[in-house]
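What you see is the complex with one protein chain gone and the rest in place.
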Amino acid sequence: MPERPRIRLVPLAASLAVFALVLRAVHALPDTATGLSAEMTAGAKASGIKNVVTAVLLDFRGYDTLLEIAVLMLATIAVLSLRTDPDALSRRISGVAGPVLGALTRAYVPIMIVVAGHLVWIGSSGPGGAFQGGAVLGAAGILLALSGFARPRWSSGAPMRWVLAVGLLTFIAVALLPLALGGTLLQYPDESRKSLVLLVEILLTLSIGASLTSLFLASASDTSEGERR
Amino acid sequence: MMIVFDILLVATIIWIAVGSLSQRQMFKSVVMFVIFGLFMAIAWIRLSSPDVAMAEAAIGAGVTGALMLDAIGHLRRSETPYASAAEPEGGEPDA
Amino acid sequence: MTTYDVYVAGGAVLFALGTYGLLERSHLVHKVIAANFMGSGIFLVLIGLANRTPTPEPDPVPQAMVLTGIVVTVAMTALGLAIVKRYFSETGRTTLDADEKPGERR
Partner (left out) sequence: MNVVHHLPALLVITPLVGACVAFVAGRRVAPHVALATATADVVLAVLFAARVLAEGPFRYRIGGWGAPMGIDLVADGMAALFIVLTSIVGLVVTVYASGYFRSTDPTAYGHGLFWTLWLFMWTSLNGLFLTGDVFNVYVCIELVGISAVALVTISGGPDALRAGMRYLFASMLGAMTYLLGVALLYASAGAVDMATLSERLVPDTTAATGLALMVAALVLKTALVPAHFWLPTAHASAPTPVSAALSALVVKGSYFVVLRLMLDVMPDGYLPGAATLLGVLGAAAIVWGSVQALVQTRIKLLVAYSTVAQIGYLFLVFPLARNGRDVLALALTGALVHATAHGLAKGGLFLAAGGLITRFGHDRLAEMRGAARAVPVLTFAVALSGVTMMGLPPSGGFAAKWLLISAALTSGEWWWAVVLVVGGLLAAAYMFRLVAILIADAPAETAPAPKPVRTEWLPLALTAAAVLLLFAVPLISDLAAASTTLQSAGVTP
């Protein structure tokens, strides 16, 4: 780099050392390994969920997923706490909207919502599921925000905070439900396992979609703030 | 020979990553980052992980890219009276 | 050499590259991008190694871990960028001062 002639030795040495270590470590591994895939596949088959990844995320390791939704909500709140304007979530994003983006949005957002729904629906049998559906929903939400669509009135202040929290709170409620039935946290009863997993999946899709959108809304700048100082 | 394709794909991914980090114009860096995400999605397909591919395309390239473009826009839009003299601010064309 | 070898080695390169970028690059957005490359490198290693199963389907557990990791990384990235923006609004800087030592300022 012309502006920085000296070579930074410490970062270079650290990254090369890590690289060499990892390569050596990976080289020492046997060529085949099954990990936990046998148990997981059998478990998923028993509960009637054909996509094993979905079963791992929502059932076997559902606790990770619960905390991960917490991570998303926490990040949104953390981003909000850095705003100088308290109503960051309810502003309209300005500056990028144009007729082309508007038309594109009108065309694509309904399609994206359909795609998200489809991803969730097939998620228990084929590739797809809450994470992918939620991600597509989030992308649709960001597109809507970027094209400057007017927001509904509930999208500011306390109601918006409810929308943000309700996904995590409902997930917690579903996670606590088995406690009343004599199970542990997230222990779905066998007879209703598949439908509960589907319920959680729909919930998660909406929640991830809403979280990603609000994550963007919370951080998106508007012109006025940039010129504050 | 799929292995040749794999090697080329990985080499491209690394090349894009190096390019993204060595750009002085932050806008180009971010664009290369988004392209990086799309190539990663292809890698996931090659690794028989369509679930990951979908999430990577939507989140890794889409949402993260949007966040970064927004940040770059913020850094470019703000005209501050005492901007850092040591380094040109992000997104300003240098040449 | 198998397919997964290529991706695992590429993942190791990406991780090292990201580490270098996070430590060496001074522009804060570069640092955030570099951290994302570190993440992608790990994900390649995870999924590459998951492909060592005798069956055509890779091990689902690393896939689930990567999906979790992708979401966590976007959360971290959003926070990092939000701090960068606020820091820029307050100070007009896009780098951390290299010569600043704790206790000398304020």
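Going by the order they are written in, the chains are A, B and C; count residues from 1 in each one.
Operating definition for what follows: a residue touches a chain if its C-beta (ideal position, glycine included) is under 8 Å from a C-beta of that chain, and two chains touch if they have at least 3 such contacts.
Predicted model only: the values in this text are computed from it and were never measured.
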| item | value |
| --- | --- |
| Chains on display which the left-out chain touches in the complete complex | A, C |
| Residue of A:49, A:135 or A:186 in touch with the missing chain, whole complex considered | A:186 |
| Subunit A, residues in touch with the chain not shown (by the definition above) | 18, 21-22, 24-26, 28-29, 33-36, 39-40, 43, 59-64, 67-68, 70-71, 73-75, 77-78, 80-84, 86, 158, 161-162, 164-165, 168-169, 172, 175-176, 178-180, 182-188 |
| Residues in subunit C touching the chain absent from view | 15, 18-19, 22-23, 28, 31, 35, 38-39, 41-42, 45-46, 49, 52, 61-62, 65, 68-69, 72, 75-76, 79-80, 83-84, 86-87, 90-91, 96-97, 100, 102-103, 105-106 |
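Keep this in mind: only the chains that are shown with their structure count from here on.
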| item | value |
| --- | --- |
| Chain centre separation in whole Å, for subunit B relative to subunit A (CA means) | 20 |
| Separation of mean Cα positions, subunit C and subunit B [Å, integer] | 12 |
| Geometric centre distance via CA averages, subunit C-subunit A, whole Å | 17 |
| Numbers and ranges of subunit A residues touching at least 2 other chains | 53, 131, 212, 215-216, 219, 221, 226, 229 |
| Residues within subunit C bordering two or more other chains | 2, 9, 13, 17, 26, 50, 57-58, 63, 67, 70-71, 74, 78, 81, 85, 89, 92 |
| Contact footprint of subunit B on subunit C as seen in their complex | 1-4, 6-7, 9-10, 13-14, 17-18, 21, 25-27, 29-30, 32-34, 36-37, 40, 43-44, 47-48, 50-51, 56-58, 63, 66-67, 70-71, 73-74, 77-78, 81, 84-85, 88-89, 91-95 |
| Residues on subunit A engaged by subunit B in the complex (per definition of touch) | 1, 3, 51, 53-54, 95, 119, 127-129, 131-132, 135-136, 138-139, 142, 146, 212, 215-216, 219-221, 223, 226-227, 229 |
| Complex interface listing, subunit B residues touching subunit A | 22, 24, 50-51, 54-55, 58-59, 62-63, 66-67, 70-71, 73-74, 77-80, 87 |
